[in-house]
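Supplied in structure tokens, the structure appears directly below.
Note that one protein chain of the assembly has been removed; the remaining protein chains are unaltered in position.
And then chain A:
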Amino acid sequence: MTSVAESAAGRTGAGGTVVDGARREDIVGGAGGAGLAFRLERAGLGYGRDAVLREVELEVAPGEVLVVVGASGSGKSTLLRALAGLLPPSEGRILAGGREVTGPSADRAMVFQDDGLLPWRSVRRNVELPLRIRGVARSERGRAAQEWIEKVGLAGFARHLPRELSGGMRQRVQLARALVGAPRAVLMDEPFGALDAQTRAEMQRLLLEVLRETSATVVFVTHDVEEALLLADRVAVLGRTGVRAVLDVPVGDEARTNLRERILEEL
């Protein structure tokens, strides 16, 4: 079994940033860096007595793509919302970059399943939003937004409203909006779950392509095991009782077939 850092390096290596084991320890220790590390310590997530998840122990290495798979109702979204800081843990703690998560931050951008765009803002103004919030000058944010709109393949659609776009195009906009502010982590909540198979495959390719340019940590939630195997450095399997296994995604078809069976077993 390869180490977390090696599998993370498998992706980031292509972009030029190699995260080796020693440096990873530094970053987890809170020294900062490009990708954000997460650590959940005996975290209880959910409301009141009927906590959706209890005593969650999970580590996410900086720069890796961790895909969380689980059946519906297993608390995948809850886990993601907790990492985003939208849902404070009822017990235990959540650390991001060594610091306790107390609320949402621009460091941890989120991509929602659908309808996360502000419908009264055009594509460009949606993508510009994080920069506007940060007080970036108008010309600068227009340039950056345009660059990302082109990167996600929406050149020519900058002035469209979200309702004038298809579901896949709207998710492209969300992706651009999440990445334009160069966050240290991107949290994706079944972003392709509502798309047809063909569009989903395209979006997955686009995501892999775009992620090569960033060293941000990615936590990606899905119920689709194939999607997990395609995108992940590591896969976390979520069952009714919490995180059941965290598995490295190996190279090679046979090894992947074995892993797929292992995941389906854990589910």
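We adopt the following convention: contacts are C-beta pairs under 8 Å (C-beta built on N, C-alpha and C of every residue); 3 or more make two chains touch, one makes a residue touch a chain; residues count from 1.
The criterion applied here is as follows: contacts and distances are computed from a predicted model.
> For the chain that is missing from this picture, which UniProt protein name fits: "3-methyl-2-oxobutanoate dehydrogenase (2-methylpropanoyl-transferring)", "Putative nitrate ABC transporter, permease protein", "CU044_5270 family protein" or "ATP synthase subunit a"?
UniProt lists the chain left out of the view as "Putative nitrate ABC transporter, permease protein".
> Going by the contact rule already stated, which one of A:Thr102, A:Ser166, A:Thr241 or A:Asn258 would touch the omitted chain in the full complex?
Missing-chain contact among the listed residues: A:Ser166.
> Which of A:Glu41, A:Glu59 or A:Glu202 sits in contact with the chain that's absent?
A:Glu202
> Against the chain that's been left off, what residues of chain A make contact? List them.
84-86, 103-106, 108-110, 112, 115-121, 129-130, 133-134, 151-157, 159-161, 163-169, 172, 177-178, 181, 187, 195-196, 198-199, 202, 206, 209
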